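Apart from one protein chain that is not included, each protein chain of the complex appears where it belongs.
Labels A, B and C are assigned to the chains in the order they are written; within every chain, residues are numbered from 1.
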Amino acid sequence: MSDAQLEVKQATMRFGGLKALSEFSLTVKRGDLLGLIGPNGAGKTTAFNVLTGVYAPTTGDVLVSGTRVNGRRPHEINRLGLARTFQNIRLFKELTALDNVKVAVLANTRPLFSRELMGRLRRGTGAQRAGAKVLGALDNYRDWWRAILGTGGFHQEEADVTARAGQLLEVMGLSARADELAKNLPYGDQRRLEIARALGTNPQVLLLDEPAAGMNTREKADLMVLIRALRDKFSLGILLIEHDMKLVMGICERITVLDHGETIAVGTPAEVRANPKVIEAYLGEAAHA
Amino acid sequence: MRNLTLAAFAALSLITLGCERKTPAVDPKPPEAKPVDAGVAAAPKQDDVILLGEVGSLTGPEAAFGISTKQGIELALAEANAAGGVKGKKLEVRVYDDQSKPEEAASAAARLITQDHIALLLGEVASSNSLAMAPKAQEAKVPMISPSSTNPAVTEVGDYIFRVCFIDPFQGYVMAKYARQDLKMSKAAILKDVKSAYSMGLADVFEKKFSELGGKVAGIESYSKGETDFRAQLTALKKLKVEGLYVPGYYNDVGLVARQAKELGLKVTMMGGDGWDSEKLFELGGAALDGSVVSNHYSAEDPSPQVQNFITKYKEKYGAVPDSLAALGYDAAMVGIEAMKRSTDLTGPSIRDALAQIRDFPGVAGTISINEKRDAVKPAVVLQIKNNKFNYVATVKP
Amino acid sequence: MLRTTSTLVVAGAACALASWLFASSQFFALQASLVGVAVILAVSLNLINGITGQFSIGHGGFMGVGAYVGVVTSSLLTQFQLLPGAPQVVSDQLVLLIALATGGLAAGTMGFLVGLPSLRLKGDYLAIVTLGFGEIIRVAIQNTKEIASDELKLVQAQGIGAELAYRVTHLGRATGLSQIPQLTSFGMVWFWVFVVVMVTRRILGSPHGRALLAIREDEVAAEAMGVDTTGYKVRAFAVASFFAGVAGALFAHFQAIITPAQFDFVKSTEIVVFIVAGGLGSTSGAVVSAMALTLLPEVMRSLFGGFNVEQIRKPLFGLLLVVIMLTRPQGLFGTHELWDLGKRKKRPA
Partner (left out) sequence: MAGLLQHLINGLAEGTIYALVALGYTMVYGVLKLINFAHGDVMMVGAYVGYAAAFVLGDGALGSLWGAVLVFLVSILFCGLLGWLVERFAYRPLREKPRLTALITAIGISFTLSYGFQLKVQPEIAGKKVTLLPGADPRTFPEIITPAEWVTLHVPAPAPAPDEVDPAAPHDAADDFVEIIIWNWQVISFVIALALMGGLQVLVFRTKFGRAMRAVSHDHRVAALLGIPVDRVIALTFMLGSALAACAGILYAIKDTLIQPMLGVQLGLKAFVAAVIGGIGNVQGAVLGAVALALCEELVVGYASSSWRDAVAFGFLIVVLLLRPQGLLGRVQAEKV
């Protein structure tokens, strides 16, 4: 097993006759900060959806922490250590900021069976995976009982979850807004809350879908600093989609460029910037616009 | 949690206020010379009025039955009041609608008994609803008379529950016997309504009796009340080549069954029970019904002065020929009134005892004797349909 | 745990006391029981429709399952002396509790089985599947037989296994099951009201409740955050069905008769009306509107005495739904709770 936390091998996604993503390959290791760019409709979000299990790739493989996850449900993939944010913010609008993060943190409450065991089963053969499902379900029903009866450990756990969510809000600079409903937050805060929520699931790899969209230049710059800090603090691998090339160039170590679903360039910012195909893709877009 | 508990009790007290505004339940009116349970069968509000209660379906799909019954009862009360009432008191009836739903029937019965303090409970047509009401009456020791619930289980609830009609087995028996012995039918089929207890009850007995008498029931098909397309069932029955088709359903369905049977070229004699009894039947079925035979409680052609007198008065008041449900409603009220007249003190137990003693009471729908099971023992009539009219053909005694 | 136990004991005692105090009025007891059952149904359906954001219109069917299973259980058990020497009341209540448990579990299991495949479908499909489930239950019951007392006696002689088999296949078809042991007091009903409200509150205050709310708010995002949406929906469905089953069993044990028609589509829709009027997602709203709308016909009877007003109740219910959705789609309470009134004040605008 390589130390790659996320590995995509030749993933292709078709919708009917349309090839939205073609032979997409990518590796994210712990501590990587990678960029995924391309003009509108290049297939960036489709790539995220394929990675996170919203779509199963038509061909090719996606491996998270060494486990092949094609066709697995998004929540299972999330548990293996892959978290994401959404381009068109999808917060839980009627919940408070704190509760938004707490929803994500719950995935890591104290399980009945050791995390190692469950992890091993989940990665295992079909029968083992089925076993994991049954054990997981058992655990879940037991957990409902604990919640209903309010047994001692439960309150402690709830306190832990709250504390952890609070920390994440603090990291993202949202502590003051903890009790506000998500829908009432300003736009920039909503974007940051999305990141806090994704961090709540305790990921190894974080996929950020245009985290700076709608922000002004200054806010964007601040956010990029923050993202780099997150990478260091949680030793995450981060893959981020950004429309704005300049910005990505500033922080990403390596960049993949998509156009019409095809990968047209991979490399360091400098290499990508110099790539004629990339220039054409962007210029072409500008020309069309 | 404390708030919640408080809220719960607030709610409870709200309900108390809501239901018990008139007579607080915790402090029932002291009964006057009533040996019955306190607060359950207390005295009527005014001394010169005896209040009866009726529960019936006045809305919903079975509204026609409920309304006929109600009119029959009202007519009986009007007559009794004109003749001086009971023990010098006038009679009044309070009617609640149950929308043909058992829980509403139970609720209405409980309300009549506890809130309105009725002396006698009348109702319901549908057996399911009567079965829901009966335990309330039994528990409170208020006698209940069902005019037309034919399911045997109704009066099995307890010794305060009576009826003035015959029971399902008897009607199924009458038609099986008539078909086999008078019509000399050897092969018959059944089309029953699985949503209706009445229909299922009659079908069961017919099937059993018809076979016992040497006939053959070649096929049983079913439908659910509310269906209007019976062609699938009738096509299946057509293959069996039966002489008779027993359809113990209600007139809504029967009219259509007849029409569609004719449309499919099915040549059978249709047979049915008192559920057919409605003027609507002919509107729905028309000429397709000619030759069909039904069992019923009474015939409007009965020349006896009592029946004709009833029909005249009913026509005067409501402008229609009374159907058997009206007749049974009338009989139920009359039997109740008779029992009250005979009772010693108008309490539940004394009326009950008087009811149990009713023998050979001349009702418009046959002479009524109450047996030890509190069911009425009385003959049934067989009617044949010709030119949109029921014609009397025979009387079958129990 | 200790707190829970003591709370339940106190609530139980209070309900028992209330039962005893009001035992003299049959009518009051019946109304209170009917209201209580409506509240249990509304609060439990709210768990699916309001809190999890799914849409079931088959709650009446689950209630029916609970009612029938509960009655079969209690009819079997009442012949036995479960607690030798104990007073009749105690053993009756024990029988009732067992009947409620089996009724609830049967409905819960049914909910689990129905939910497992159908909860993967989107909301409106779920609606139609639950509706269909209710219809299938009704048809299944209509295809059973009626109990004949002489037959029953013969079967009883053959032992409890034979009797169980007999009773399960003889559910009284359209006539309904009658001669049900009348074991429920309204105190018992209100004890369960208390339990269902407490359970919903506890679930809501736990990670699980948050997960359910997250599913309501945004299913895709919830899934991406590691929430097993199908699993949660199925669990919520099973818990709600359990309580519907308990409500059904309670209902059967004070109703004297249960018929398949009592648990049909109209019943399910009535429960939906309760929670929509109260505010989808609000437990207090469900409680208040279930109480108000159940008592409405009785209040109308009190006010008008006759039946003329009553027949407009159902079209009125329909109109009420439309008007609420158009003018105040959040219902009476929105998603707020009575018990949060104090807490909400500190929230900044």
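The definition used in the following text is that contacts are C-beta pairs under 8 Å (C-beta built on N, C-alpha and C of every residue); 3 or more make two chains touch, one makes a residue touch a chain.
Bear in mind that the values here come from a model prediction, so they are computed numbers and not experimental data.
> Decide which residue listed in B:146, B:171 or B:233 touches the omitted chain of the complex.
Candidates B:146, B:171 or B:233; residue touching the omitted chain: B:233.
> With the full complex in mind, choose from B:245, B:268 or B:284 the residue touching the hidden chain.
Final answer for the missing-chain contact: B:284.
> So which bits of subunit B touch the chain we can't see?
The missing chain touches subunit B at positions 59-61, 63-64, 194, 221-224, 226-229, 231-233, 235-236, 238-239, 241, 252, 255-256, 259, 263-265, 280, 283-284.
> Spell out the interface residues on subunit C facing the chain that's missing from view.
Touch with the absent chain occurs at residues 49, 53, 55, 57, 117-118, 120-121, 123-125, 127-129, 131-133, 135-136, 138-140, 142-143, 220, 265, 269, 272, 276, 280, 311-312, 314-315, 317-322, 325-326, 329.
Here is the rule we use: only the chains that are shown with their structure count from here on.
> Could you tell me the distance, in whole angstrom, between the mean C-alpha positions of subunit B and subunit C?
32
> How many angstrom lie between the centres of subunit A and subunit C, each centre taken as the mean Cα position?
Spacing between the chain centres: roughly 41 Å.
> Do you know which subunit A residues sit against two or more other chains?
Where subunit A is concerned, no single residue meets two or more other chains.
> By the touch rule stated above, which residues of subunit B touch at least two different other chains?
none
> Across the complex, what residues on subunit A touch subunit C?
Residues 52, 54, 73-76, 78-79, 83-84, 86, 90-95, 99, 102-107, 109, 136-137, 140-141, 143-144, 147-152, 154, 158, 161, 179-180, 197-198, 200-201 of subunit A touch subunit C in their complex.
> Could you pull out which subunit C residues touch subunit A in their complex?
Where subunit C meets subunit A, its residues are 1, 3-4, 198-199, 202-203, 205-211, 213-214, 217-218, 220-231, 235, 239, 335, 346-348.
> What does subunit C use to touch subunit B in their complex?
Result: residues 7, 10-11, 14, 18, 21-22, 24-28, 30-32, 34-35, 139, 142-143, 146, 149, 173-176, 178-179, 182, 190, 193-194, 197-198, 201, 251, 255-262, 284, 287, 291, 295, 297-299, 301-302, 305-307, 310-311, 338-339 of subunit C touch subunit B.
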